[in-house]
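A single protein chain has been omitted from the complex, and every remaining protein chain is retained in its original position.
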Amino acid sequence: MEKTLNKNNFDSFITGLKKQGYKTIAPKKDNKLVTLDEIQDANEISLDHVITNNSIKEYFLPKTEKILSYTIEKNKVEMKEPEGFAVKSVIFGSRPCDAFSLPVMDKVFNWDCVDKFWVERREAVTIVTISCDKFDSYCFCTSVGLAPDAKQGSDVLLTKISNDEYLVETVTEKGENLVKELESVFSDPPSGTPDRQVATVEKKFDIGKIKPWLDDNFEHDVWDEFSHKCIGCGACTFVCPTCHCFDIVDECSMTKGDRVKNWDGCQFKMFTMHTSGHNPRNTQGMRWRQRIMHKFKYYVEKFDSTLCVGCGRCSRVCPADMNISEMLEIIETEAGK
Amino acid sequence: MSKKIGVFVCHCGTNISATVDVEKVAEEAKKNNPGVSYTTTYKYMCSDPGQKLLRDKIKEEGLDGVVVAACSPKMHEHTFRNASKKAGMNPYHVEISNLREQCSWVHPDKPTGTEKSVDLVRMMTEKTRKDKSLNPIKVPVTKRALVIGGGIAGIQAALDIADAGHEVIMVEREASIGGHMAQLSETFPTLDCSQCIMTPKMVELAQNENITLYTWSEIEAVDGYLGNFDVKIRKKARSVDLDLCTGCSSCWQVCPSKKIKSEFDMGLGKRTAIYIPFPQAIPSKPVLDREHCLLFKDARKKNIPPNDSKVCRKCLDICPIAPVKAIDYTQEDEIITEKIGAIVVATGYKELDDISMYGEYGGGKYKDVITGLQFERLASASGPSEGEIQRPSDGKVPEIIVFIQCVGSRDPAKGCSYCSKTCCMYTAKHTMLYKHKVHHGHAYVFYIDIRCPGKGYEEFSLRAIEEEGATYLRGRVSRVYKKGDKLVVLGADTLTGSVVEIEADMVVLASAMKAQDDAEKFAQKLSIQYDKDKFFSEIHPKLKPVESSSAGIFLAGTCQGPKDIPETVAQAGAAASKVLALLSADELEREPVVAKVDRLPAPIFSTCIGCFYCQRVCPYGAIESEDIKARDGSTIKTVARVNEGLCQGCGLCAATCRSKSVELAGFNDEQVYAEINSVEFN
Amino acid sequence: MDNIYRPYLMTISDMIDEAPGVRTFRLNFSDEEEGNKFQYQTGQFGLYSVFGAGESTFCIASSPTREGYIECTFREAGRVTKALRELNIGDTLGFRGPYGNVFPIEKWEGKNLVFIAGGIALPPLRSVIWNCLDLRDKYKDVTIIYGAKTIDDLVYKNELKEWDARDDVNLVTTVDPGGETPEWTGKVGFVPTVVEEAAPDCKDTIAIVCGPPIMIKFTLPVLEKLGFKHDKVYTTLENRMKCGLGKCGRCNIGCTYVCKEGPVFTAEEISKMPDEF
Amino acid sequence: MIEELRKKAEELLKNGTVKVVFGYGEGSVPERTRPVFITKPEDVNKLTWNKYCVYNLTTYLKRQETRKLGKPALILKGCDARTIIVLLKECQIKREDVYIIGVTCDGVGDPLAEKCKACDVHTPLIYDDLVGEKRENKEVPFEERYAELDEYEKLEEKDKWEFWQKQFEKCIKCYACSNICPLCFCDRCIVEKNQPQWIDPSAHPRGNLSWNVTRAYHLAGRCINCEECQRVCPVDIPLNLLNKKLAKEAEKSFDYRPGYNIDDELAMSTYKEDDDEDFFK
Partner (left out) sequence: MSKAEAKPENQFEPKIIAFLCNWCTYAGADLAGTGRKEYQANVRIIKLPCTGGIDPLFLIKAFERGADGILVSGCHPGDCHYNSGNYHARRRWNVFRPLLEFCGINPDRIQFSWISAAEGGKWVETINGIVDAVRELGPFESYQKLNTIGPETSGGAADASSETG
């Protein structure tokens, strides 16, 4: 179904959502950065950014999440399931690359056994994506098979057709229901083919060449050389929309405790450290290799999709300016030799 | 790691059970403290049956952790740890919950007290669960004792230790040993003269080859710990070479400056610049008082070395010792370091001499108002008046003397709040001495209460009244003022309810016994505790009366509080026996509460990163660096290591270490964390 | 939808101290009905959780042929194992599993079996040994070679005696040089050398090896020399695992998720994996 | 300036005094530079110098990967050079293990970094060679150096809590702040130890507060105010305010400034009898 949405109708759209009991999350200016955050009314929304600093992953795999809570008496333990973590909400203004990360990660969270925390949140949240009309040198979505106006993963896709008109395309049934619920806010589709103002991101490397090179270059000194400047923090893995590794720890006082799922990352040295002190991935080069291999080889072999949506957040936020697309370009040139 | 913990809640007679429901505390502990497998209550845990109960239960129930909820750990932690050691359990799995001093005695409301006690017991069971087994650390003992202070206490202690065959170093600040007792004329209750008792002991000490005596010397610094003290002694420049000098007395006879107030005679008598304090001085060799010697005064004024001043060299010239003179102006202070195993502190007391505080008694205004010790000097044969009771103002023999008790003592407003314990007895003695010397004289004594509790003491003070005819007036003196050459004493006699006015020739103030002026500084040098009146504190008046808070340092005599000579000598003997117990073992077992830097298997070896903050904060220099070597000899990393012998277990390094790589046994992170975690306020 | 991270509640019914710092727990299900429904196969592992400390991964040391309980053996090392040491009989702990793949004992039917274990790595093999011994007639001869640093480091001492007593099991126990005492009757030497001496015949034989990485590194070439093909040698990897469900991304060696495709692998599969364990 | 740096680097690599040169190279975008590690003399033209050279290269002295490259020559600004003095005093490096190419600097960062506004080390205090003409370091008064704090110190207690809670809530515990910091060199940081777990690993407000307060406290009297932690924080928490507050207290109470004088005692490892104790009762 196609519709159009005028910019000044955003206000009624948001209030309509509130009336329907949705919690609305949209990009909000927070001094230097633009972050996805809960908003109460439309004027808080800011749309003149390339991409938000945090990804929508936070609303499906939060940075810290209680998966079990228990009370301990002397030797009696009672467990309590957390409820109410999946809140009916709409993410308005995510980018196509972010949206695509969800179907990618659906595969691992439904592999063999189903992680209810991920799946129940996925059902409760509707994604309204806005195609990118701007990009910067870090974006490389086209190189990983995506596009600035890709539809996969979103429920509704808005594309700018004039400076305050947006073309609305519903992608999934959930998207259609949402548009039907707020019928009044939208107007009929434009006649003829609208002029879609979409950014053109040129390809940086050919994804096809990456995996074959990775298959037989486990031992290569590009891993060490490239990662000398890496400081081993978790910034890249935490802002990445497709990194889903987590740690499970218990936090407890004497009588009650919570089992908690926290973000974890393969770049930390403690990620694979055995209690005995032996560490299979002892140097930063091995960890950097693991990050590239997992995204462009292992996940492809196991779930047949690249674990990277080309949003470029990891390169933007990296303290030491490690640029992932530059790494892949190097791999492409190495593959060419 | 303890997981079968026994909780023993003590009634302490009724001290605890009066305001804490001990049964409920035990039952709560059993019900909801994890790891607790056995609980009981008992009337007197510290009693022999109590300890037997503890030992039996440890064996029967197979306990590997014990929490005794009773009095303060300062009282019986040691007792209960020994008891469980005898039952075969590592003593460091025993923790004490302080239910008495810090709960039942201070929180009268029973429900509150019980609630708090349940918390306190839970905190300690949680800590016990994390206790680790510790074994005492063996440390070599230096078989030498140090006695600081040469009064009767120091002499007695030194002799007892030396007689047991151990080497003793005695350090005395003054020119001669003897202390305050040497200043006394006769001593109560036997009235035998102090010189007759003391001089033989002083000579015996001087001739005892086990004892090395440093007079005119002070303690510069004390480092190290129980069994291994390093003591720096400052031998002040005496200007006399003790080995050469024979004590022939020619130098102090020719010394021109004879008007210097003698400290020994409490300012009544005079002495020369080069002098011995009193005839029976040990060592009977003089010391040159550089403060008042004309030569040194001139050298200081002209800022030239003493040898160059020609003002007066009489003592040097007269000195018969050849070829090298015994007197040497160029002598300097000397610092000696001695290795010491145990220390006895016998630094004595200071009489309240600033009696100008008591202007109402004429103190400091009239020359004939003197202190107790000044009267002792008057009565002493070696005193300024060779035993004649003469008025300091004009030398006349006083017909009437008024003694005023409790001057400075029992007076929280101006003086000290405590009773100086000896004044009642020595004032009674003074009235007797006065009567024996001036038969027609009459003594009046103003007192609040007569406290003569010792053996034969009561009879002694009654004798002063009934046989010697002294008049005891129960009341305070309001004013003493001069009228002609008489001193009018206005006071009250509360028994007859009348005002009394006495025209006396002399007034003697029984002044208080105070701590030495430098007592606080000295205590800090030895890091021992002291109380609000600056007397040194014993660990416990009944359980450990002569032990100071620092292990290996013992207390004897008036430095620990006012007391008379018999008590002082008894305490000196006790301190000596404690030292002998310590020196009797070749190796000493030290509390294993010491710090330890973690060691891990390869490839990490230790989480210590070698920043050595711990080494910089350690007050005992107990932390060394250690290179962890690879098989091929190359250094992998340099990390810290704690020297168990030196570490005193203060925990400074553990709190300074940012990565928590060093932990203090007995108070490690897991235990403190468990205690904080277990505080559930309900 | 049920919570895949929710553990079963178990109570400790028995406890044996195997060696210094090593202890075995026998666990029964607190909730009967959950116990009856619980199925597992030898070789699988689980996550044992101490409420108040966290979760830790060990194998299920008991054999599925023994109903009604599971056993686990652990050595005191990290936070959770230290907390496990503080538990008494009757206390409650959690168990999540069974996870991972299994020893293919059906495929081994009719073959000789050689079990080689070192130190604390006997528990995973013990499960499969008891499983095979309970179906003894399905297999030809069974050899067990087990070594440890010193005598009191040997775990399951009473079961070693049991296996020694049986005539249908050939048990060889050894201690590292220097770990023996005068009364020690077993062999003295490292496991790889003892395996070389025992020289089990490779025809129609399956070798199951489990031990610290250094022992595996020296044992595999010995087996190769004895003619064992890589696909005939099985081992189980004690890698660092957190979720056990293939979600947390921690246990991968190359693209193999040890918690899903392992922990049991043949030497052949291991040789194909990148050297990252 | 760039030519001089390249010539210097080449000369050092050629005559073997150093095995590697830590310097600044072109970044992924013109407004960024990145740390480069030159081991071969012919690569020296990768070195550059402009106002985007914000990194404190001394942080790579603590990492095993870069330490394995051999004896380094470091291109250091004045503020970075102060780290060397603290690292020397904390026995992490020996002076002869490091060759320092000092660079006189007029401020980095676009807009100008906060630290450069009150900079008193335009010429590094410690170096083996100096590139760029030597500039006299003028004294900057105490108030001016800590002016940035006044606005926050004036806040009411409730507003302070509100402000910091909003900031700490954003923290995602990625530990970029402690990994970039040259003085956070512990092998096993307190937050990586779980026996006992003093600091909650989860990124909830309580765990974030204890992490941020502890990280700042562990730099008390050590932090040389290079502002790297604030620059690298992916969620833009003004972390340097905490370190600056502690630096201000350390200077006010103990008259100590880290990284200025090689001989004075480290602030938190010593004491003075008359340290002020007005808040003691």
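Per-chain numbering from 1; labels A, B, C and D assigned in written order.
To be clear about the criterion, a residue touches a chain if its C-beta (ideal position, glycine included) is under 8 Å from a C-beta of that chain, and two chains touch if they have at least 3 such contacts.
Remember, predicted model here, so these are calculated numbers, not experimental data.
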Contact residue for the chain not shown (choose from B:Thr142, B:Ser550 or B:Ser661): B:Ser550
Contact partner of the left-out chain, one of A:Gly16, A:Pro82, A:Gly145 or A:Pro280: A:Pro82
Residue among A:Leu36, A:Val77 or A:Met327 touching the omitted chain: A:Leu36
Sole contact to the chain not displayed, among B:Leu54, B:Ile343 or B:Val617: B:Val617
Omitted-chain contact residue, chosen from B:Asn82, B:Gln102 or B:Asn208: B:Gln102
Subunit D residues that touch the omitted chain in the full complex: 152-153, 157-165, 169-170, 190, 198-200, 202, 204-206, 209-210, 213-214, 216-217, 220-221, 241-242, 245-246, 249-250, 253-254, 267-268, 270-273, 275-277, 279-281
Subunit B residues that touch the omitted chain in the full complex: 72-74, 98, 100-103, 105-109, 112-113, 115-116, 119-120, 123, 520, 523-524, 527, 529-532, 537, 549-550, 593, 617, 619-620, 648-652, 654-656, 664, 667, 672-673, 675-677, 679, 681
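FYI, only the chains that are shown with their structure count from here on.
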Which of B-D and A-D has more C-beta pairs touching across its chains: A-D
Whole-Å gap separating subunit A and subunit D, where each centre is the average of the chain's CA atoms: 32
Subunit B-subunit C separation of Cα centroids, rounded to whole Å: 66
Junction residues of subunit D - those touching two or more other chains: 194-195, 197
Per-residue multi-chain contacts in subunit C, two or more chains: 54, 78, 82, 88
In the complex with subunit C, residue positions of subunit B that touch it: 1, 3-4, 34-35, 37, 129
Footprint of subunit A on subunit B - complex, ascending: 31-34, 126, 600-604, 677-678, 680
Footprint of subunit C on subunit D - complex, ascending: 194-195, 197
